[in-house]
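Got a structure for you, written out below as structure tokens; questions coming shortly.
A single protein chain has been omitted from the complex, and every remaining protein chain is retained in its original position.
As written, the chain order gives the labels A, B and C, with residue 1 at the start of each chain.
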Amino acid sequence: MSDHQVGKIKAAIVGASGYSGEELLRLLVRHAQVEIVCLTSRQYAGRPVGDVFPRFTGLDLNFSSPSIDEIAESADVAFLALPHGVAAEFAIPLVEKGVKVIDISADFRLKSTEKYLKYYNAEHPAPDLLKQAVYGAPERRKEEIKKANLIACPGCYPTSISLPLIPLLKAKLISSEGIICSSMSGVSGAGRKVDLPFIFPECNESVRPYAVAGHRHLPEIEQELAEAAGLEDMAINFIPHLVPINRGIHSTIIAKLKEGVSADQIRQVWNDYYADAAFVRVLPAGRLADTKNVTLTNFCEIACVTDDHTGNVILSSAIDNLTKGAAGQAVQNMNIVFGFDEKAALL
Amino acid sequence: MSDHQVGKIKAAIVGASGYSGEELLRLLVRHAQVEIVCLTSRQYAGRPVGDVFPRFTGLDLNFSSPSIDEIAESADVAFLALPHGVAAEFAIPLVEKGVKVIDISADFRLKSTEKYLKYYNAEHPAPDLLKQAVYGAPERRKEEIKKANLIACPGCYPTSISLPLIPLLKAKLISSEGIICSSMSGVSGAGRKVDLPFIFPECNESVRPYAVAGHRHLPEIEQELAEAAGLEDMAINFIPHLVPINRGIHSTIIAKLKEGVSADQIRQVWNDYYADAAFVRVLPAGRLADTKNVTLTNFCEIACVTDDHTGNVILSSAIDNLTKGAAGQAVQNMNIVFGFDEKAALL
Amino acid sequence: MSDHQVGKIKAAIVGASGYSGEELLRLLVRHAQVEIVCLTSRQYAGRPVGDVFPRFTGLDLNFSSPSIDEIAESADVAFLALPHGVAAEFAIPLVEKGVKVIDISADFRLKSTEKYLKYYNAEHPAPDLLKQAVYGAPERRKEEIKKANLIACPGCYPTSISLPLIPLLKAKLISSEGIICSSMSGVSGAGRKVDLPFIFPECNESVRPYAVAGHRHLPEIEQELAEAAGLEDMAINFIPHLVPINRGIHSTIIAKLKEGVSADQIRQVWNDYYADAAFVRVLPAGRLADTKNVTLTNFCEIACVTDDHTGNVILSSAIDNLTKGAAGQAVQNMNIVFGFDEKAALL
Partner (left out) sequence: MSDHQVGKIKAAIVGASGYSGEELLRLLVRHAQVEIVCLTSRQYAGRPVGDVFPRFTGLDLNFSSPSIDEIAESADVAFLALPHGVAAEFAIPLVEKGVKVIDISADFRLKSTEKYLKYYNAEHPAPDLLKQAVYGAPERRKEEIKKANLIACPGCYPTSISLPLIPLLKAKLISSEGIICSSMSGVSGAGRKVDLPFIFPECNESVRPYAVAGHRHLPEIEQELAEAAGLEDMAINFIPHLVPINRGIHSTIIAKLKEGVSADQIRQVWNDYYADAAFVRVLPAGRLADTKNVTLTNFCEIACVTDDHTGNVILSSAIDNLTKGAAGQAVQNMNIVFGFDEKAALL
């Protein structure tokens, strides 16, 4: 290990050839306390990173396809940017061998293996390990994250929806019933997927909903909201849309306001709850969230407007789906685990 | 009138320098039974149409700024593509002089002058004329339109929301309470407006809500829905968003389903209600609406998915905001008034 | 044939599942003198057109996979929207059986089978038939087109480049040496191709050249320019770029001006040459071409600026690659062949 850089932790990016892998790379190369020791991809093993991500041409890193043992030997932390199911196969031995695992897949997000079965059409691949996993939302589980060996990074949509809603559910400013979430995502959210609906002429000038009942992020959102509301379970409507932008998710959330609650109270509750949060931005009255203001940052911006007319509140939130919605939040979790400045490489 | 083309009606486009004016022009030049006699604009009077709309370079038409009397003398029908308030000033004398007026502004859409005052911050400019105005939704008022002298063309958002909802409210398949509409519009919906929020770098890669409580189209939507539901009034949430496309509105609508109603029943009710509608497309199970499929057409496509989980139905609709949402519907109304094929110039 | 519509010609669209096929369909359904008798696709045979092109949902047409004999029996005209090589296989028997063939592929554009071999890496599939083929540029071969049995529709880039250059070469206002063409195409020009470089996040916010030396359209462009210049052959640089728009090609062309030639002279030569051209728009001084002004039309707009500084002229042209660059020009050719109004279905 003499060839490693002193004082840096060693990071592996496993399954690095998609957009989350590219974003992890963008962030980690800027991180002064991290050395990237491997970038794995079966498909691209042996090829320089610039062949796959031309933006990194000249960066002296090749894709490789090491065994899990080799990863475990070389890395202090492994980011899993793998499909669900496959992620668990890597997580089990890596955690066992003492590597800190930060999983961007969905494998360890749901506490309920029944819901995993229902929404992912497969038995949970590692129910025992699931118990150790910490749902990596830094704004509400920082202490657990510090001690975690396996962190399940929240999904992109769940992040954009939980951040505005959770403080309001905890403070009981809104009803836990009848919540509606209408979210719009950029096309990178579909992954670096080569499929007809995602080619440019099919996305450009197109706005369309999809998976409007039963999207895989639904049980994850409900799990987190129910916990905040102190309930066993909750049922919401979550309706995602695809819009012609590269990066960004905007969520518009409608909830029934408790009698007499004002927008100022909501902002006050948010400001208190997020007083120490590095990346949550509560917008002042008169402003609403806009994806453009958070792209390529780890921020989530949140805003609210109350509507006397119906007694509902409208919440508006925006994140970059690849940063706060995936790789950025993963790096934030790594910073917490290793005791670095939580914002390192993220500003 | 010897220089006019035999057998054609004469049309004036008043206030023709915005995007609705441009779209009216695009459609009317293709209409075999219409001759455009004037294209008015104070700002551009005297200039060839191609100076303002380069797409029409070579078309032998100049902008002009005739008096209302001159318009009345030369035209059988006048399309008003004017700001609200101004439209009424033209409508009053034109209707009086026997010109059929098809108004794209908001002046004659609301039956209630109180609501006009509340949402437009001005006394209604022509309360007497308001009584004669027919709300020009061809799918539900064709007989009235045939006889109308003044047609108030529905707003773009209201069109996209009323078409899917009205048959379901009439058939009592959904509750009239708690309806939520989350709509996304292309930037042409803001008009040909030169303002910082609408320049390219501020819109591209941006998704943002605006006017989330109290948009001017809200009372219009509620008026039409309430009538269909047989109620005095209704209260809904309508949340518009700006997305980086040129043309198109997608509306996602969430409503409480009456016990036991299926998606097939909804499609059946729609198919029955729209059996004779020239431009409503009920999508089969498995499909959702997409703006891209209707741009530059007068179609509205509508789709539904029921959600057992919450007991709600999710409706999805798409129109081109400048065609079915403005100029196309205006031409459809003209076709009905003058007894032309309802689809003339619209396919 | 009793079920056919009286007085209409019967058209087959062969290989109809790409963007050119979709555009042919858009135009032909609006054509009062054409009945579409078949829409072929091996992949989609049996499926309604709306399954493949959702924009046509509700249109009562299914894809089919007829034999060539069946096509020949049912159709008066066949549009071939097939890959090169395959197009010739259909053209040979169809022409033989008396069907007018309008080929959108590259099979019959090059007079030289040597160049076909060089640029398409294959022996020409039908050298005998090649002699009968007419290069379907209506602005300069209308009389030949009228009598043609097989029309090779010009490529999209060649159309955008030939239209401004040819009159100037013929009139000897510019040098035939050292011509440079820098063209920018929308992504639909790549076809409805499912490949990584064409997914939305790889095209959006991207501008890139490709095939900068030896693009397949190069010999076609040179063939047409050389003919106009009265030369055996010519050598130009043609550099295509991909830009994030759906439709449209802009070509910027730089040529050495002959001593003393003015921009006014160029416009005069253009205006004379295109006096009877239905779809060429010569822009006045002060204007340059813009793809946005021609999308979804069959127009080509052309403009010029002379540069004293270098003695060069800069030409600017714009077309819609799917309309004037493919399907629209094909329909224009059909109109000429069958004696219809040249503009039918194209305005």
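Details
To be clear about the criterion, contacts are C-beta pairs under 8 Å (C-beta built on N, C-alpha and C of every residue); 3 or more make two chains touch, one makes a residue touch a chain.
It should be emphasised that the depicted structure is a prediction, and the values quoted were computed from it without experimental measurement.
In the complete complex, the hidden chain is touched by one of C:G46, C:P83 or C:G178, namely C:G178. The chain omitted from view is touched by exactly one of C:R26, C:R247, C:R281 or C:K324, namely C:R247.
Only one residue in the set C:A122, C:V207 or C:L231 touches the chain that does not appear here, and it is C:V207. Considering A:I145, A:L283 or A:I314, the position touching the chain not shown turns out to be A:L283 (whole complex).
Residues of chain A in contact with the chain left out of this view: 29-30, 54-55, 57-58, 205, 281, 283, 287, 290, 292-294, 296-297, 301, 347. Residue-level contact of chain B with the missing chain is found at 19, 186-188, 192-196, 198-205, 244-246.
Of the residues in chain C, those that touch the hidden partner chain are 178, 180, 182, 184, 186, 202, 204-210, 212-214, 218, 235-237, 239, 241, 243-248, 250, 252, 254, 288-292, 295, 305-310, 312, 314, 316, 318.
Everything below uses one rule, namely that only the chains that are shown with their structure count from here on.
The central chain of the assembly on a C-alpha centroid basis is B. Comparing the residue numbers each copy contributes, chain B and chain C share more than half of them at their mutual interface. Distance between chain A and chain C, defined via averaged C-alpha coordinates, is recorded as 47 Å.
Annotation: 36 Å between the Cα-based centres of chain B and chain C.
Counting only residues that touch two or more partner chains, chain B has 205, 290, 292.
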